[in-house]
Every structure is written in C-alpha cells, then in structure tokens.
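Written out below as structure tokens is the structure these notes cover.
Not every chain is included here, but those present sit where they belong.
Note that the chains take the letters A and B in the order they are written out, and that residue 1 is the start of every chain.
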Amino acid sequence: MEYTTVNYVSKKPKLNNPILIEGLPGIGNVGKLAVEHLIEETKAKKFAEIYSKDFPPQVFINTDGTVKLVNNEFYYIKSKKNERDIVLLTGDYQGLSSQGQYELVEKILDICEELNIKELFTLGGYGLGHEIENPKVLCATTDKSLVKVMKKYGAVFKKNEPGGGIVGASGLLLGIGKIRGFQGTCFMGETPGYLVDPKSAKAVLKILMKVTNLKVGLSALEKKAKEIEHIAHQLREIEGMSKEKTEELKYIG
Amino acid sequence: MEYTTVNYVSKKPKLNNPILIEGLPGIGNVGKLAVEHLIEETKAKKFAEIYSKDFPPQVFINTDGTVKLVNNEFYYIKSKKNERDIVLLTGDYQGLSSQGQYELVEKILDICEELNIKELFTLGGYGLGHEIENPKVLCATTDKSLVKVMKKYGAVFKKNEPGGGIVGASGLLLGIGKIRGFQGTCFMGETPGYLVDPKSAKAVLKILMKVTNLKVGLSALEKKAKEIEHIAHQLREIEGMSKEKTEELKYIG
C-alpha cells in the first residue's frame, strides 16, 4: 500500500468527455450530501477507491457486520447520448495533514487524467455562523472565462469572499488542477455550519444541474432538510437559545 | 533501522495452518490483557519483535536494571496435533500517528503472510463510559460468512455499533487485511473504560477459546479483576462519588 493508493473495484469505465464532481466531508457536509444525493438518485456505479495513510487508522462497520477501511470512492454516471458522462467523488474523510491533503488531491487528479477528465466541479459549504433562509451559492473558478459562464447560471462572486480562500480538497483540486491544466469551478453553498445542511446542498445541486444538464429529483434532500430544521428547532428550545445564541452549536454535525 | 523494522529473535517457527491473535494497548487495555494472559498461561515462545520510529522515543527498564526499547512482540503456541497453531501479538504501544499505524499494520500483515497465516483475530475494548456487570462481546468481521459463525459462538452484532467504527490496530488489521485477502474477526469486550479491565478481557477470551478450541485457565484474570474492582471501589469512596459520577475517571489506566 502506497501512502495514497488507488484500488479499481471494476474495469476502468469508458467515458464520453467526462467531468468530475467532488463532494467530500467539510463544513455543513454540504459537498458530501450533494454528491451522495447524486449517487443515490442516479444509481451511479462505484469503480474505484482511494486509501491514504493520512486518513484516520479506522474501519467503519457495515450494516451486515462487516468492516470497511475508511476511504474515498469514485462513481460514474453514463449520460444520455451526446451528453458528457459524469464521475463522482465522495468519501469518509479528507487527509488529516497538509501533506496528506496534497497527496490525495494529486492522486485524484492522476485518476482524472487517466479517465480523460478535463473539467472539475468541486462542492462545499461556506460557513456563515448564523441562520440563513435562502442560501446563495458562492463560486470560484480556475479561469476568468468560467467566471462569466457561472455568473449567468446564478453563481455569486463576492470580492474577497471567502476571505480565507478555500481550504481542503475543494480548493486544492482547483489550485493544483489549474497548474496541471484542468479547468474547474467550486460551488460553495452558504450554511450556518452548525449541523449538516441538506438545504445548502440542494442550493448547490440546483446550480450544478443547470451547468451540467444533469437532472435529478431533490425531494429526498428536501425531506432531510426538514428533519434537520426540526432538530435545530428542538436544540434551540432545549437550550433556551435565541437564534443568535445557536452559534455555540457550530461544532455539532 | 527502517521506519518499521522486524527483528527475528529466534528461527522463524514452522506452524500448522496458524491464526493470529492480536491484543495491543487500547481502551481498558482489554486486548493486551487478554493476549498477555494467553502468553503466560500457554508459555508461548517469543520469536520476533517490531520496532517503529512512530513509537515513542523511549526505553523501559527491566527488573534486572537493563533497558528494553519499546516494541511489539510476536509469540507462538504449537497446538496439539490436528489443531491450528497460534501466533500472538502484543506490545508496549500502537503507532502515534496515522501513517505510523498504517505502516505498523502492513508490517504485521507481511509477517502473517510469511508465516502463512490466513485468519486474524483482533481483541479490544468497547468503551461504555459506565459500569457494566456482565460485559458482552461485540463483533465485526471481514466476511459475511464469518458473521454467521461468530453469532453462533455468542458474539453480539449491534447495528451501528460501535458507531465510530474501530480505531487503531484492531480495526486496521481487518480493514487492510480484507483488501489483502485475509479473513478476520474483531472481538470487543464491553468496558467502562476507566481502568484496565481484566473482567472484559476474560469475556473476550471465553468466546475466543470457543472459536479457536484453545483452552487456558482464567483464574489469574479473575484475580486481577477482583483487585481492580477493589481499586475502583476505593476510588469511588475516596472521591465520594456515586457510580454515576465515576465517568470522570474514564481517562485513568
């Protein structure tokens, strides 16, 4: 096992001008929720796993009692004729250290090159620290020409936001990808950041679907969003917290 | 000295269809107690040591005044005819970092391959954070077929437990082992997790003995369990703690 290892679990798929859509764990788990939703709705097929010695030394336990080493996983969707095929990436963790993050992203880009992927979409959350009724979707890209395109689709570019840039795989995939010749766009759904946020994931998917012509139902996400809203409501009541005070919850979920 | 180094202290043993039983330090020291008990009761023979640059930079001092570099150690038991031989693994530490844990487990599996071991048993504790009269033994395996087998022997499979999966060598040995073609089972004895827990180790050994046909007396463990119960009792009295409050002790031992 290398520091970062790719393990193909089925034959490498033959794809038509494919794009990558990445959603790994992060603030509000926005990206992960979005990509997992796409996998479920489209019945995407898993074809590869990535293991890293920079992931926690941990297995999860499947519902049938068997173990699964923590990893990242690649899925693909064959699209209708003349549409671009889609590769999806999600997983249990991002790398724990800086070096691990860089190595992981380089390995992901290696696989993208093997699959002839030239364009990347990375999904994440943009933590506000307060409640938000209608989350906007902030955007950053590798190329100026993409900025124009994404603005047309309703993505928001705010000067100096996110002020801290983009940390983790969603940022690195664009940053290193740009140097290696990829085009890429990061969509960041506004989120309080306290709890997992299906509402923000839905906002991100809506714009992504417009950009990619992919179509999936969103009702499952809407249902989850209602459940989370219910939990948030209960937490506020239990704690006797006003909306303003819920900031203390920001590390839950 | 490599990052992880194996040092054979005697000739590599010739073993009959051997299994590995691992018990390294962890919550309640359940696994380590269990394997050390097996070593003492069966007078198992040490044949190899593993050193790692990811262990603490430390020596322990033997009772004769000499030093010993911290390590992990392999022992073997030659079983009666037609029974499978047993390799035991215990040690002073697990790796300190993620990478160190992965490297260590890969080295252990390398040795297992050299010894023609195909099946792994890993032992640990499952921390409850409260006292428990009769600890159950939770279980997870590499294969669905093993789930059935272990249920027959009384091992407990609870959906979504342990919720955090299995962290450390006991988990990784199954997780990486599964990818490398090993079969494996992890037994986790329920334990408060405050103190070392010979009672939980005994529960783990009882089921392990049924599964492996190995037979050893358990009175030494029972004696240790009584001593620990006595210490726990004193701690509760000194601190004027009710049973419920002993949770604050959970980092002792």
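Here is the rule we use: contacts are C-beta pairs under 8 Å (C-beta built on N, C-alpha and C of every residue); 3 or more make two chains touch, one makes a residue touch a chain.
Note that the structure is a prediction, hence the values are computed from the model and not measured.
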Total copies in the full complex, given that 2 are placed here: 4
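We take it that only the chains that are shown with their structure count from here on.
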Whole-Å gap between the CA centroids of chain A and chain B: 37
Residues of chain B touching chain A in the complex: 95, 98-99, 101-103, 105-106, 139-144, 147, 157, 159-162, 164-169, 171-172, 174-176, 178-179, 186
List of chain A residues in touch with chain B within their complex: 1, 3, 7, 51, 53-61, 63-70, 96, 100
